[in-house]
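In this view, the complex is presented without one of its protein chains, the others remaining in place.
Chain nomenclature is as follows: A, B, C, D, E, F, G, H, I, J and K, assigned in order of appearance, with residue numbering initiated at 1 for each chain independently.
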Amino acid sequence: MASILLINGPNLNLLGTREPELYGATTLADIENQLRARAGELGHGFDCMQSNAEADLVDRVQQAAGHTDFILLNPGAFTHTSVALRDALLGVAIPFIEIHISNIHAREEFRRQSYFSDIAAGVIAGLGPQGYLLAMQAADHLLQD
Amino acid sequence: MASILLINGPNLNLLGTREPELYGATTLADIENQLRARAGELGHGFDCMQSNAEADLVDRVQQAAGHTDFILLNPGAFTHTSVALRDALLGVAIPFIEIHISNIHAREEFRRQSYFSDIAAGVIAGLGPQGYLLAMQAADHLLQD
Amino acid sequence: MASILLINGPNLNLLGTREPELYGATTLADIENQLRARAGELGHGFDCMQSNAEADLVDRVQQAAGHTDFILLNPGAFTHTSVALRDALLGVAIPFIEIHISNIHAREEFRRQSYFSDIAAGVIAGLGPQGYLLAMQAADHLLQD
Amino acid sequence: MASILLINGPNLNLLGTREPELYGATTLADIENQLRARAGELGHGFDCMQSNAEADLVDRVQQAAGHTDFILLNPGAFTHTSVALRDALLGVAIPFIEIHISNIHAREEFRRQSYFSDIAAGVIAGLGPQGYLLAMQAADHLLQD
Amino acid sequence: MASILLINGPNLNLLGTREPELYGATTLADIENQLRARAGELGHGFDCMQSNAEADLVDRVQQAAGHTDFILLNPGAFTHTSVALRDALLGVAIPFIEIHISNIHAREEFRRQSYFSDIAAGVIAGLGPQGYLLAMQAADHLLQD
Amino acid sequence: MASILLINGPNLNLLGTREPELYGATTLADIENQLRARAGELGHGFDCMQSNAEADLVDRVQQAAGHTDFILLNPGAFTHTSVALRDALLGVAIPFIEIHISNIHAREEFRRQSYFSDIAAGVIAGLGPQGYLLAMQAADHLLQD
Amino acid sequence: MASILLINGPNLNLLGTREPELYGATTLADIENQLRARAGELGHGFDCMQSNAEADLVDRVQQAAGHTDFILLNPGAFTHTSVALRDALLGVAIPFIEIHISNIHAREEFRRQSYFSDIAAGVIAGLGPQGYLLAMQAADHLLQD
Amino acid sequence: MASILLINGPNLNLLGTREPELYGATTLADIENQLRARAGELGHGFDCMQSNAEADLVDRVQQAAGHTDFILLNPGAFTHTSVALRDALLGVAIPFIEIHISNIHAREEFRRQSYFSDIAAGVIAGLGPQGYLLAMQAADHLLQD
Amino acid sequence: MASILLINGPNLNLLGTREPELYGATTLADIENQLRARAGELGHGFDCMQSNAEADLVDRVQQAAGHTDFILLNPGAFTHTSVALRDALLGVAIPFIEIHISNIHAREEFRRQSYFSDIAAGVIAGLGPQGYLLAMQAADHLLQD
Amino acid sequence: MASILLINGPNLNLLGTREPELYGATTLADIENQLRARAGELGHGFDCMQSNAEADLVDRVQQAAGHTDFILLNPGAFTHTSVALRDALLGVAIPFIEIHISNIHAREEFRRQSYFSDIAAGVIAGLGPQGYLLAMQAADHLLQD
Amino acid sequence: MASILLINGPNLNLLGTREPELYGATTLADIENQLRARAGELGHGFDCMQSNAEADLVDRVQQAAGHTDFILLNPGAFTHTSVALRDALLGVAIPFIEIHISNIHAREEFRRQSYFSDIAAGVIAGLGPQGYLLAMQAADHLLQD
Partner (left out) sequence: MASILLINGPNLNLLGTREPELYGATTLADIENQLRARAGELGHGFDCMQSNAEADLVDRVQQAAGHTDFILLNPGAFTHTSVALRDALLGVAIPFIEIHISNIHAREEFRRQSYFSDIAAGVIAGLGPQGYLLAMQAADHLLQD
């Protein structure tokens, strides 16, 4: 049994309420509940957090050291701007999967750059809220290796 | 009657106390008071906030959804770095005017890039504290369309 | 009492007749009349001209030396191409505000470069014909400093 | 029956007299006469102009609004420098074909950029004076759709 | 019931035999068998092909028009070079997921550019052969929308 | 009498069946038949081929040496990627016109680069299937020089 | 006697516990104690803070105005991303030395850009925790000028 | 005896009246008189013109064909923007020297690009009004070869 | 005794028949015969192939695994475009020397980029057909280490 | 006891005599004497040299192999241009600290690139002549590890 | 009476013996003699040197401090590579004119960058050996200001 942590970055608390054409109608609570349930079925511990504050995400990643085996991370806008979060992940060396709900490759040019993809175990983008479930499944698989 | 929100980003609390050759001697409180008075004359509600924290600005923009009709925004240094604030504004879809007190085009090269100009209703730059009043006036005009 | 000159560059004579989704329905004559009236109220002299010819604009700026206290300038397409007009403004050293009716930041990439912004007293963009009135007001304010 | 306008930009009045290895021996008058004749055969009205002055071209395009159905345009050197002419064409929204006598892709690097190609109905380059006739034929075809 | 097509590009026939540190020990046949089985469980038709020839991939995508509901595509090296395959996918307009076994973001700079990501329904990268199963699952989900 | 060869690159076999808003409803067979007829009227021999395989196009160009006087070439997606086809054309030194049905300048950025334009006798772009006929006419003209 | 302030940015609280090959085994508390002792020997007041939050750093710099004579700053990841912190330092105009424990020039490309170096009194990089002591010594020296 | 033509571009009519720190106190009339006198001494014919209009310069260069042996050209701001003037000079193939009064290399970045230097017989920059006399002398020398 | 494979890419079958100023008069058959003879003298097995098809080259490299000790590779135009061939070589991990007959550094800018040089044992360019013999000799030398 | 070598590059012999606002009033002899004294206190051997000749610096670094334990290097202008000196340092593999007296980040753009920083043990910049003493101290510290 | 120093950089000793199509038939000794004579006529002292060694040029410039009033400098290839020579000139602050015999703008791209033009009193390029005499004349003129 492993411990899995779901982290969502800025504005993902708006999920299901804003820009549904980009992000769908599922709320963040829906996703967190689905993942908690799925983690339970897979026999894993689960925790989750969301914040609009970079420092909260950095703090949470730091605290995860020694307690968390895998992180599912949607950095939101910090994908393109947060070296601090990258450094926190490098610091704790916990494997993670980078998730994006919308297809970041089909949007503004600046969204094509990620501070996380090259250090992630994998990347899942554009598949909507389902992407989180796929990432959970992939994490479960990777934890068995 | 509409509701107008004034948001100022990092270091704008220093206004009137630091670097007067760039930003003038008017304080942020002066500006907020002038705008509150002017909003009253125009028959609009008015609220304002300033923060050095990106997350506070993101939170405030998110909370504005459904309550605010127009935002007057001086993102300060976040002009050039905050995709999170851009995403919050895209998320709530409240029209806003981007304001800069100094002429950002006459300063460092990196200040020429803005994450807000292309999604703003308009941009006013370099006109000092008066720029806020002009933006209020423009907002009033746009709200009548 | 100061003397204010309004200069409009190429294709702005089409205002109100073409591409209304970008530029609105107000004609250039409307704008010139509004500004003349407003200048009168503020106690300023007012003159205006529009031309599709770069040389006419350069000539007019040169002639303004010694007669004009402030220029309101919408360079139109010359914003992105006319070093000659920039040089004329540098030569006469009359303060000016750069005005754009549409949001140049939300259009083609090449419209993001301006030969005027870094030497302007200020920039107002995207606020439609009202931008001219705001610029007049800002000029009036700056002339009192 | 439609009305077709041929516009030639700077230095094309030199055609047939200068740099024949690049532009051939046919004069501009030859081309204009050939196109007038061909337009007649096709049952179209025809007008033409050439100028070395950007403003003349802008003015002529503006005046074409409501009178001209199709423009055949060789912008000459303005291909690479005139946003004003581009804006005039966008303003009047008359379909046009961009013509180049020489192969601009085989010359200086800066000649590869065009302010017109992305808004043209089509582009014909490198085929000599015959390119004008082909453009006339294409215009006739497009006007029948 | 839908019809799902798995397409693998150049060198993926080497899977499981070469560079296991990058691509793992699973063979392409293993993957194809797993996906066929999984498609069967989900009630979908399944077909697959691999080729080192760009034209074979283009042909196969063209033939898929009218017969295939979803494509699972690992373009291999063509990710970074094949506009022809991109055009074929645009031509038939069949939704597809782009899959990469290794983390292309952690390798050579040129592997960060993809001709497919911006037109894909989604992208899964770096998760090894399991990525194919996740893509199948995602396709099943998307086909139900 | 000359011998003219029409070569069409990848996905042009889809013409008339896919993406009609970009490429029109005319099929490739229609075009080939029109050109064969027109070549006959002009007294020229005519041959044509289409392939999705770069090597087929290279082979065909190589075989044309000594048999073909002019090539009409729509390289399709290979416009932007095939140095091999460029080298074949340089090798056999047969003059050719580059044809594009849609306006490649109005599409994705990467479609603005061509490996053929600087070595072509001319370029015709954006004029639909008619572009082929214009190219035939231009070839006929050039062959008479 | 002067007042010296040590500021450490995000993830520097991990010092001595994570990635020792990059940052060494000394903890941040060790460093702060060493510098406090050294400041005492030199007859200077000393204060220190560390935060993962950009706003905390900005606030602390703002509060330093009028109280602090010199800042020793390791901006951590904010070196490459925080214009807000740069603006705070420009605002209070307190001289500072930029310190990096590891050699930022030998790591990822993006770590070569600093928003602080051009406005710093000096830069010390790559010399490990000792770099802080050297910076203290340099500050002491500069304060005597 | 040869015929020498002096051409000055936009804003050079301001010489001696504006921005003396960049351009000195000598007027354009002074320069023209000095050069006329010097040409007389050297036994050359002399003509001169200045215009703020690109088309006037293009026209004048075109008219020079067959009448002028050497051009002394200060293109002013057109140095950086006028392909039309370049084309006119290429068209008439009259040798010319490019002159700049101020040191264009020590000013804005965009002033470092010239559309004339690579086709000029020579370039003289930064030497003030004397540069014209040096150019006259150089022309005289070159005409004797 | 080792086994050496000579691979030539697109258009190298034209050797000796086309563009002799770039590639010389020796035919590919001449080269292959020379190398076979030389391999025999050195006691090595020898095989060779040429193809205009990228997939053929990829296939041949894949098949070489376990049978070939060294590859002599002239990728022709694929030097600049084929990631697939690069991947095949990385996949089979057979050492190879990259050969170019002409000096690719003295031709078009795009020929300066190679997908092979950084993974090759060595590069020989510009020395004509003799380059193949030198590469054979170098391979013989390297195989003895 | 270790052996420390101080190397100063071109124009550092001017120290204290030229451009004091950039480099201060201390002469190079002062610095060398201070460092010799300090090395003595620390129990290290010391040698120093300065040259305006790149080859002298390269030769001196080569000769240091086997005799010198640490190099203190101010490459002066060679910072930005000398790959040869970089190669010499790579060749002898003696650890070194890169020193700059002035803040190279606050000067011309080209001074931001260093051929040494990424292979240095550390970098000290902008702290004036004191930077040498700090580097000596750091070297002493590093030699004890 | 002033003291003028002529400095010529690498390979200028070849003048008149090599590449006459670029540099003419005049030897460096011819030029030096002509300038010495001309300096005498103008009542100035004159000295000259040429070296292929960057350090020699740097040394000579350093020694000129206090003895030389003006430098005529043809840096040859060092124009594009020598920051050390630039720094020497900045250090001694002697005004200088940069001279190039051939038109560096009409040659390789890398010859368009100069480390000297922005700090030179003026630049004379492309006018052959005569350029030195013009520079002498200009120096004489500037020394009289």
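The working rule: a contact is a pair of C-beta atoms (placed from the backbone, for glycine too) under 8 Å apart; a residue touches a chain by one contact, two chains touch by 3 or more.
In this text the structure is predicted, and so the values were computed from the model without any measurement.
> Among J:88, J:101, J:124 or J:138, choose the residue that contacts the chain missing from this document, as touch is defined above.
J:88
> Among I:2, I:65 or I:138, exactly one should touch the missing chain; which is it?
Answer from the full complex: I:138 touches the omitted chain.
> If the hidden chain were put back, which of I:16, I:45 or I:122 would touch it?
Per the contact definition at the top, the residue touching the missing chain is I:122.
> So that we can see where the missing chain sits, which residues of chain K does it touch?
9-11, 13-14, 18-19, 51-56, 76-78, 80-81, 110-111
> Quickly run down the residues of chain I that touch the omitted chain.
Within chain I, the residues touching the omitted chain are 97, 103, 105-106, 114, 117-127, 130-131, 134, 137-138, 141-142.
> What chain J residues would touch the chain not displayed?
These residues touch the chain not displayed: 53-55, 58-59, 62, 65, 81-84, 86-88, 90-93, 115.
The rule is short, and it goes like this: only the chains that are shown with their structure count from here on.
> Where does the F-I interface recur among E-I, A-E or G-J, taking recurrence as more than half of the contact pairs being identical by residue number?
E-I
> Using the touch rule from the top, work out which pair, A-E or A-G, shares more C-beta pairs.
Taking the two pairs in turn, the one with more contacts turns out to be A-E.
> Whole-Å distance, chain A centre to chain C centre, using C-alpha means?
49
> Could you check chain I for residues that touch two or more other chains and list them?
53-55, 81
> Among all the chains shown, which pairs meet the touch rule set out at the top?
A-B, A-E, A-G, B-C, B-G, C-D, C-H, D-F, D-H, E-F, E-I, F-I, G-J, H-K, J-K
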